[in-house]
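With one protein chain removed, the remaining protein chains of the complex are shown where they sit.
Letters A and B name the chains as they come in the text, with residue numbers starting at 1 for each one.
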Amino acid sequence: MATATAPGAPRTALGKAAVELDERLIVAGPLRRTLHKVFPDHWSFLLGEIALYSFVVLLLTGTYLTFFFQGSMTEVVYEGSYAPLRGVEMSVAYASTLDLSFDVRGGLVVRQIHHWSALLFVAAIVVHLMRIFFTGAFRRPRETNWLIGIALLVLALVEGFAGYSMPDDLLSGTGLRIASAIMLAIPVVGTWVHFAVFGGDYVGELIVGRLYIAHVLLIPAIMLGLIALHLLILVKQKHTQFPGAGRTEHNVVGVRMFPTFAVKSTGLFFVVFAVCAALGGAVQINPVWLWGPYDPAKVSAASQPDWYIMFLDGSTRLFPAWDINLPGDYTIPALFWPTLVLPGIIFTLMALYPVLERVLTGDTASHHLLQRPRDVPVRTSLGAMSIAFYVVLLLSGANDVIAEKFDISLNAMTWAGRLGLILLPAAAYVLTYRVCLGLQKHDREVLEHGIETGVIRRLPNGEFIEVHQPLGPVDAHGHGQLAYGGAPVPKRMNQVGGARRAIRGFFTPIEEPIRVELEQREESRGLATAEEGGRELTSAGRPTEGGRPSEGGRPSEGGRPSEGGRPQEPRD
Amino acid sequence: MTARDTRAEVGTGDVQDSGHGGPDDDYPPERLAAIGREDLDHLGARYDGVHVLHVDPPPAPGSPLEKRATRQVSMLFALAGLFAFLFVFVYVGSGWFLPDWRWEVGGDWWGLLFTPMLGISMGLSLLCVGAALVVYTKKLLPHETAMQEKHEGSNFERVTAAATLQKGWHNSGLGRRKLLLGSVGFMGGGLGLMLLAPLGGLIKNPNAGNPLGTTSWGEGVRLLREDGTPVRPGDQEPGSLATVFPAVPGGNRESDAATMLIRLRPAQVQSATARAGQEDFGYGDYVAYSKICTHAGCPVSLYEQETSRILCPCHQSQFDVTQGAKPVFGPATRALPQLPITVDEEGFFVARSDYIEAVGPTYWNRERI
Partner (left out) sequence: MSTTNQQSDAPHPGTAGAAPRRSRWGRRPADGTPAAAARARLRSRRRRRLGNVAGLLAGLILTGALYSALAPAHAADSSADADTESAVEAGEELYTRSCITCHGENLEGVNNRGPSLIGVGEAAVYFQVHTGRMPLVRQEADAPDKPVVFSDEEIDQLGAYIQANGGGPTLPSGDLRDGDLAEGGELFRLNCASCHNFVGQGGALSSGKAAPSLEASNDLEIYTAMLSGPENMPVFGDNQITPEEKRAIINYVQTIKGAGDPGGAGIGRLGPAPEGLVIWVVGVAATLFGVYWIGTKA
């Protein structure tokens, strides 16, 4: 048969096995396409992966925890090894959490890793979301993925709250009590919703079991599906990238999936897992044995939800006592506005933001090149405003702890929060807008007049001037003719190779300075013969005539800008 | 197209080339076999729209740079293994050849360090793996810059896909066969409702028996402390607060029955004003208010006996006990309901009736029940 003699047929056992496999599954093509997917080489594209990998850690540790946790509200008398609670009546859920912490070898560390990675998961989503927002990565064609991301954020909050409530300790029980009050506060159907969720009046015997199945099956399954969709769309649409030489709306410049990116990304997984594990061992989180079992008549000072729900607790603390009494003795409770209407508005605005921006700016084009936040001052300022609003709510959620620790009046904290909620976002908007314009102006100035070299020269007429290094050809007046291309503008001489290129190495140098010097001299000799194209920035950030977005032709892409550019004789 | 045609011509003797078309035609096995591995990689990449623009080679094999990097990576992997074994050592050894891992209050230091040791050794081990992988890519792999093309959607594919869909719709005739369409719609609605209907099992009527508006308190029900002892007027000092529960089965675990029994100081008694119509709800210098916050249902019980305020720890609503527990600060809108109390013939506190209003958080039709 031709098989045996086919030229280039694999001879090793592994190769033969691979051929056998491909003959059956025909995977070589898709596999090759996957291996060749290009990822942009910038650290900020890894933020979403922190969230992804925290989720993986959550699944791993969470599965372990289900071997021991029992989501039941049946009352038992604790007889485990934690003496201060021995003989106390508590729910099975709480008792099994204690057993899991004290009587299962290594159970406590896994529980703590699970809780820390949950906090990290939501935090990473928030950071990832901010990157997407401020760089305009949500614009057409990526609105769908933005929506999925918002849905994932909301689900993560619900999932986190369900997990926080499951141990049925005094802290989480207080949270559940507030959740019950929030349900009751819904106009018209509130009591019906509450009775459906709790299976009757608060607290009933069902809620922990229902939260449990929601926490371990229902919500994670939806989240897994959405994450898969999120990634599929990402692969289908390909990544965005920051503008720079050689980067266009029609390509992605970076590294291929295999091997570099795959190894780096795996490395990141281990780093994320390591941070969660180290926190899980080194820092105690949610010591439920100190909180005690839940009892509707008991409460502790400084009862708060986990940080990601704290903004809602903050809004509830700040909202004034405004019940709305309707004719017919119906009431819309004050609690309804800060806990349901406010987050409803926040998440709806977030979800709709891409559409709002498209409508308001009239920009309906597809974008694959990102924007620098300074170039879109309105959006950036809106973002800063939202962050200020959120942070005031977040801090107000812990205002009793802050009041106690810093000896501030609690009532003063409440009023500071109420005023801050109105004043600080406005101040953040104005300030950010100014900063954006200032940064823009400075970019334009450098493009026009060149980089300040720090060299002072005295003119024949006695005037002192600072020599500027233009970034490109200049006109008769010595003004640069480069247009701003949406990419970082070099502002120091060694960013354009005025000094020797930076020595490689993140923590310590990994190459000999003298070798770099020699290498550089060699390169500058060869420079004379090389064509001049390919390094200039054009307005579209496209490669110029040469079309070769070649070595170091990108003045900067975040990481080490100093690698880019070639030395050039300074001119004034 | 051509690929398939060619394959048909070549016949079945050549099935060894997988039937993907295109490239197999351009690059028969003999030609591929002649191409080097590096070029094959770039060739495949080109088929996926990827161009490798530039490669910074890794340090030359055998160079000091390479040797040092290799040492570093190996060291990190070795450390990772070491920490992993340390984890196993502590996990398995505790209680065997090491002290017991179990922690008890006042127990030994090993129990206190067991979890930190596990977590930190695991964290360090994983961190070393991550660092080794990253250092590996940075120092031992070539740094390449690749460019992948993005493609816009194709009009051809859009039009042909649409045609197939439209043809299918047309052939189904649903556009014309209104009866069929109607019955399908009817079936869909019914099926959807049928599948959702079992969720109706979740629904319970909150107004049946008025569970929200009533508690276990009632005429003659004694006020008991949590341990079940009844309270006499002489038991509490002026300026004190006790949490009391109704003397009914499970009364101390009821979510809305917890009540604060407060004995006012003489100065408070003088300045105290009750809510209209509730002037006689107290007994002597005692008053009893619901412990469940009217805002979000937390137990309010941070009683400041000098300022007469009760603070809720959840959202900082503040109530003044000398003004009928009226809210004076924070998000709460309603006063804490007052329980009418008196003393029975044995000298113990009893309730005169249930609360005359619903306790706990406000809801839509609260005023109506």
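Just so we're on the same page, a contact is a pair of C-beta atoms (placed from the backbone, for glycine too) under 8 Å apart; a residue touches a chain by one contact, two chains touch by 3 or more.
Computed from a prediction, not measured in an experiment: that's the story for all the values here.
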Chain not shown: contacting residue from A:P84, A:P320, A:G344 or A:G478: A:P84
Among A:A17, A:L224 or A:V283, which residue is in contact with the omitted chain in the full complex? A:V283
Among A:L31, A:L60, A:V104 or A:V127, which residue is in touch with the absent chain? A:V127
Tell me, which residues in subunit A touch the chain that this view leaves out? 41-47, 49-50, 73-77, 79, 83-89, 101-102, 108, 112, 116, 119-120, 123-124, 127, 170-171, 203-205, 264, 267-268, 271-272, 275-276, 279-287, 290-292, 295, 297-307, 310, 398, 400-401, 403-404, 407-412, 502, 504-506, 510, 558-560, 563
Since one chain has been left out of the picture, which residues of subunit B touch it in the full complex? 103, 105-106, 111-112, 114-116, 119, 130, 134, 138, 143, 222, 224-230, 232, 234-243, 247-255, 299, 301-307, 309, 311, 313, 316, 318, 329
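Keep in mind that, in the parts below, only the chains that are shown with their structure count from here on.
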Approximately how many whole Å separate the CA-defined centres of subunit A and subunit B? 18
Mind listing the subunit B positions that touch subunit A in their complex? 13-14, 16, 18, 20, 29-30, 32-33, 44-45, 47-48, 50, 52-54, 65, 69, 91, 94, 101-105, 115-127, 129-134, 136-139, 141, 143-150, 202-207, 211-212, 226, 243, 245, 252-256, 258, 291-292, 295-299, 301-302, 311, 313-317, 327, 329-334, 360-368
What does subunit A use to touch subunit B in their complex? 2-3, 6-9, 22-23, 26, 28-29, 32-33, 36-38, 41, 81-84, 102-103, 105-106, 108-109, 112-113, 174, 177-178, 180-182, 184-192, 194-197, 199-203, 238, 246, 249-256, 259-260, 263-264, 266-271, 273-282, 295-303, 313, 316-323, 325, 328-335, 338, 368, 399-400, 410-411, 414, 506, 510-511, 548-551
